[in-house]
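For this view, one protein chain was removed and the others were kept in their places.
In order of appearance the chains are A and B, and numbering begins at 1 in each one.
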Amino acid sequence: MSYTITLTINRVPRTLELDDPRITLLDLLRERLDLPGTKKGCDRGQCGACTILLDGRRVNACLALALSHDGAEILTIEGLAEGEALHPMQQAFIAHDAFQCGFCTPGQIMSAIGLVGEGQTGADPERVREGMSGNLCRCGAYRGITEAVVEAARAMAADGQGRAA
Amino acid sequence: MSETRQMRHGSSIGQPVTRRDGLLKVTGQARFAADNHPAGLLHAVLAVSRIARGRVAALDLPAARAHPGVVEVMVTANRLALALHPDDKSVPFSFKLDLLQDDRVRYAGQPIAVVIAATLEAATEAAALLAPRYEAGPVEVTLDAPGGYVPESVGVGDPGEMRHGDVEAGLRAAARRIEATYETPLQFHNAMEPHGVVAAWEGDALSLDMPTQGLALTRMRLAALLGIRAEDIHIRSPFIGGGFGSKLLSGPQVLGILAARLVGRPVKLVLTRAQMYGPVTHRSPTRQTLRLGAARDGALTAIHHHVRTATSRHDDFLEPSAGVSHTLYAAPAIATTNEAVRLDTGTPGFMRAPGEASGSIALESAIDEMAHACGMDPLEFRLRNYAEVEPVSGKPFSSKALRECYAEGAARFGWAGRPLAPRQMRDEDGLLVGWGVGTATFPAIMFQAEARAVLRRDGTGLVESGTHDMGQGAWTAFAQIGADSLGLDLDRLEFRAGHSDLPNAGIAGGSGHTATAGGAIHAAGAQAIARLTEIAVADPRSPLFGAGNVGVVARGGRLLRRDDESRGEAYADILARAGLDSVEGRGSAAADPAAAERYAMHAHGAVFAEVKVDPELGQIRATRLVGAFAAGRIINPRLVRSQYYGGMIWGLSFALHERAAMDPRTGRVMNADLAEYHVPVNADVPSVEAILVEEQDPHVNALGIKGVGEIGITGTAGAIANAIWHATGTRIRRFPVAIEELGR
């Protein structure tokens, strides 16, 4: 049996035929749509490496059944930069050395953008640390991550981008 | 301030440039191994043993094969023959492998079959459908297992026993004696990127996308196993999503390679997180007994550091925890001894600061206990026992700015005024506050590496070395060294790395990669410049003609007379006139046995920790960490600082969080995930600082580099343990500190 769903992925609407009901959004992106920027670290919602924006909210793509999200809008790390122009969060991650191996980084950045959109932390580093605690970084780049998110949150607020990822 | 002092004007080395791979990593364009998807790809999934000892009696192959999408199930019977038995170790740092050679099971999590299917979903489910039946034997998986033996060596060839002076006499003569036993847990590396491979065969040539910390060794190991020529194996490992010692050589990924051969199609095999708790090595638990003696004035009279640890029943690696006691504190008598027991587990291996991490938390705790027994401030006690020469060998240190580390770290942390007695400080909310210190140490290790450097007619340079970037910033640091070695601005340099076809860069391990491969790159660049110089000084048309005797300087893409820098010319012009497209240099680097004979070579540091403890509930938070480290020349302070932060967070994790809970009845890890195997989250790290203490080392290697990858974990774990004691008055000797230890 096959299923047809539509998804808007990185602003491009797509109609997809799925031959298997078991496919998660994460495996859909990575294995079937050649969007491997979203990473699989645990596949169980325990590490945050697969964080994407689903209808504007950060979620773990590994625990989202693709079929169940028919009609949704998805933004992944590949869809973040507008042409050559990096998103302020991406710039801040580079400037603050907010990663080492880079494997958790797409999830961190998408989570950070989701966090700013949620509007609960402001530039309070302690609230940012708590809000980013769903993204493990085994290299231990947390200091840079927090600094980057605080800085980018300010830049995004100044730019009026708080809500629009 | 230290940072400015270390910068050399006009050079890339010492500059805090941002990562050259940063753009790729923040845009999702950095392709890790499992991100590759060649045409015709099939997915392979491991089935692993749920028993720890015995044999696989049956697998439901029909059920697995019948699952829609399944192409093949690889088991012992149809696995292709290997040229070398998986138990034969053909290269350094290798371990026995489990490649379906028979039906025996020697640890839980051992691969017992591989399912290959058109989709990941199908392969995953079919692996579950194999529903193995076992004949299980009794298991031993803890340090309480009966028996044990005295090993001849621990780690990689370190002596199992070392004696300097008469420890018993030293203890007898001591005015203060302590004896304490510390326990450290079973730990797993848990890099964020699971081990994986995308393997594709073309005839007898093998193309691999696979993260490895040792491209050349991996290629040699695979060539020997598969019986093909090393040069027919092409491994791409441009990004390693964390290794920490677990990705030195391919283990279960070999099964993906064999699966690809079996089905004649490219295959992707990626371990699940749970499968990373078995076949990819780990840090064994240790039980360490420290006996210390000290005179009335606080001078240590004896250190005895005894370690009980474990290896697998079938292979050998013993966590060399006592090594730190050879170097850290002066004492007239030092003995280190080891005992080991064989367990029904996977084989342990190199996990970030193998030996130093586990040994340091025990030694630093014991030193603190002795300082308290002597009524001394723990920092003062460490200074009182400062080792001016390496205690056990008597060798001078090639350099040692530990005293400066103590001073700069203490000043930054605000150590002065710390109450001597424990349980004296509270914050405004009533939380207990404690401060602790630990000394950090890690040896300056060199391996062997080669590199190639090219100056091109267009004025750019190329450096090639098969180096490994697992987050240290190798792309960036090596490019900085390469640019300086070729006298080029950084943006004029192309740096190629992460591929087995490039010159052998050794391994990324032992904190020795930058020193070793950096040394090779430096030498290669120097040779290229020397060749270009030969051409220029011999050419009457060059302003450098005849400058051979006074020498030249290479800078900014130009050769300049050393005695008159206004006279010089661009590399491009020299090459153009000589009708050459390029000149090339080759370089290599390795440990200098003569230097090692004369000097003890170690990086050092001092870590200061503040913890807060809820007095009723026992929950702990490390609220402030300040580390000051001296590790020779710093290539890139931004990246080095990040390495120190990461190491210190590993130290925090060691003291407070991570521990695999293995069920002693079955040998299964019962928290084989990231929800219950706790590594620190962002909120666990409210404040971490690293100070780069200046240290110039003319002996350690050509560039004066000691390595920074592992030292941060040492010192930190002990500093936190000591801070917990200072906060609470309770000395916890089992790590990580469990909530029930303080909440009683």
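Everything below uses one rule, namely that a residue touches a chain if its C-beta (ideal position, glycine included) is under 8 Å from a C-beta of that chain, and two chains touch if they have at least 3 such contacts.
Quick note on the criterion: contacts and distances are computed from a predicted model.
The complex includes a chain that is not drawn, and of the options "Acyl carrier protein", "UDP-glucose 4-epimerase", "Molybdopterin dehydrogenase" or "Arginine ABC transporter permease protein ArtM" the UniProt name matching it is "Molybdopterin dehydrogenase".
Though it is not drawn, the left-out chain touches A, B in the full complex. Residue-wise, the contact with the chain that is not shown comes from B:612, picked out of B:400, B:612, B:638 or B:733. When the omitted chain is restored, the residue from B:307, B:681 or B:732 that touches it is B:681. Residues of chain B that touch the chain left out of view are 50, 68, 121, 124-125, 128, 274, 428-431, 612, 614, 616-619, 621, 623-624, 656-657, 661, 663, 665-666, 668, 670-671, 675-676, 678, 680-684, 686-687, 738-740, 743-744. Although one chain is hidden here, its contacts on chain A can still be listed: residues 3, 20-22, 24, 43-45, 48, 51, 54, 57-60, 63-65, 67-70, 111, 114-115, 118, 120, 124, 126-127, 129-135.
Simple rule for what comes next: only the chains that are shown with their structure count from here on.
Centroids built from CA atoms put chain B at 29 Å from chain A.
Residues 19-20, 22-23, 27, 30-31, 34-44, 46-47, 49, 76-78, 80-81, 86, 90, 93-95, 97, 99-106, 109, 125-126, 128-130, 132-146 of chain A touch chain B in their complex.
Across the complex, chain B meets chain A through its residues 18-19, 21-32, 34-37, 43, 69, 119-122, 125, 190-194, 239-242, 244, 270, 272-273, 469-473, 638-639, 641-643, 645-650, 673-675, 679-686, 688.
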